[in-house]
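These notes concern the structure reproduced below.
For subunit A:
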Amino acid sequence: MSASKVNRRELMRRAAILGVSVPAMSALLAAEAGAQATPAGTVAAAPTGDPIRIGASVSTTGTNGRTGLYQQEAYLLWEAQKNASGGLLGRPVEMVLYDDQSDPTTGARLYERLITEDQVDLVMGPYASGVTQAVAQITERYGYPLLVAGASANSIWESGFRAIFGVYSVAGDYFKDIITTIAPAQDYKTAAVIYEDAVFPMSTGQGAVTTLQDQGIEVVLEESYPQKATDVSSVLTKIRDLDPDMLIGGSYLPDSVLIVRQAKELGLNPRLYAFSVGAAQPDFVETLGADANYVLGPSMWEPEIETEGNADFMAAYQQMWDRDPDYHSATGYAGCQILERAVTNVGELDLEALAEALSSLTMNTILPGEYRVDETGKQIGHIPLTVQWQDGQKIIVAPEDQQTGELNLPTPPWDERS
Partner candidate 1 sequence: MSRVAPLATDIILQAQNVSKRFGGIQAVDNASLQVGRGKITGVIGPNGSGKSTMFNLITGLEKPDSGQIIYKGKNIAGKPSHIVNRMGMGRTFQLTRLFGTMTVLENMTVVTKENFGGAEALARELLANLGLSRLSNEYASNLSYGQQKLVEFLRLSMIESDLILLDEPFAGVNPVMEKKLLEQIDAWIIEGKTILLTDHEMAIMMELCESIFVFDYGSVIAHGTPAEVREDRRVMEAYFGS
Partner candidate 2 sequence: MATRTPPVTDQAPNDTNVDAYTPPGWEKYIGWAYLVGLIISVIFLLRLPIAADAYTVTLTLTVLLVITLSTSWNWLSGFGGYTSFAHAGFFGIGSYIGALLLHYEKMHWIPVMIVAGIGCGIIGFLVGLPTLRLRGPYFAIAMLAFTELCRVIALAWDDVTLGGNGVFLPILRLQLPEENMSFWEEAQMTFHNNQNYYAMLVLATIACIWSYVLGTSRWGLKLLAIRDDEVAAQAMGIKTTYVKVTTFAGSAVFPGIAGAIYARHVGYIDPVTVFAIIWSIRAITTSIFGGRGTIIGPILGAVVLTLVSEKVWEQDPNLYQIVYGGIIILVVLFMPGGLMALLQQRNIFPRSRRI
């Protein structure tokens, strides 16, 4: 497919790298295959017949290009693994990938194209909530079930779609652990919540506000700021006056960074900082250095957690892409795992039956918790992690069974930091 040329070209390059280490790779793949539904002991037969074509568009350029790329790499990893281990339903798998440039309209157009012109058999979700919102309209129109592997805004599941299934927790629950477990333990009574005015950050911020209120924590300030803000000093000055125990930001990376920098400049000293996206990304600490310490954030997955097949996934991913996966890779990969299981269970590519299967399926993926959705398709089985930066290291501090270190709170005031 022409539009996926770039991806293909990149894939060929990667495949060449892959070729060098075939033995190692096939060992991994065999292990991976063993963990799947393939009957034990069967050596994977080469897939035959027409490929099963799975379409997706992921933002690999544009605003979300960086994160989208992780998701795309996961899709391609899964494709390579399937084809090396007997395929899906005995047929090879072919991912048909496009780039929507982080633009919802383009995303919608591409899925229409995937479905009607490329006539793919199945689709996987795009990256980012805005694009997914638009894409869901299209897949729904054509009756394709959609596994949302790269988005979590609550509104996606509040619109009455029939076959849109979440892979990981909805954005509104991102701060749940921080608010319901960590805050009470530290006896925090007040919080300020600010969020970027875009669909996903708003969901995380507004979700936090609801949870805070349920928890009986006073929300002293709730305010949104525009996308691509260059200055949040005024709202931070207001917050400094209110001196809340917690500052919760529904934010992406650049604004998380901006908030921390300006908080430092203004001498804003809440006992706890938490941000929805930026905080879990390595760039956060690269950008802020020591100022990133103490900051908390939700993460959908971390490399070191012990879930089924996680270690294998890590190894295979590093092997193929030469870098560590991000949690967006993991959610993308988990989406593929779920799709695979549903297809295997149904035994054919019947869209209605697949939708049915996806809505009733319960299974483990590499993500913490399990895959389970409610009647709207919203994910309810996944358990998000909470991480904290400590001396430049990302430590999992919640939930308890996944902890890799102790929580380090309260955050000392800026002038007392070394």
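One rule holds in what follows: a residue touches a chain if its C-beta (ideal position, glycine included) is under 8 Å from a C-beta of that chain, and two chains touch if they have at least 3 such contacts; residues count from 1.
Quick note on selection: all candidates are chains of the complex that A comes from, given by their letters.
Keep in mind the model is a prediction, meaning the values are calculated, not measured.
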### Query
Of the numbered candidates 1 or 2, which one touches subunit A within this complex?
2
## Note on the structure
In their shared complex, candidate 2 is touched by residues of subunit A numbered 2-3, 5-6, 61, 98-99, 101, 103-105, 108-109, 112-113, 115-117, 130, 133-134, 136-138, 140-143, 153, 155, 159-161, 196-199, 201-203, 224, 226-227
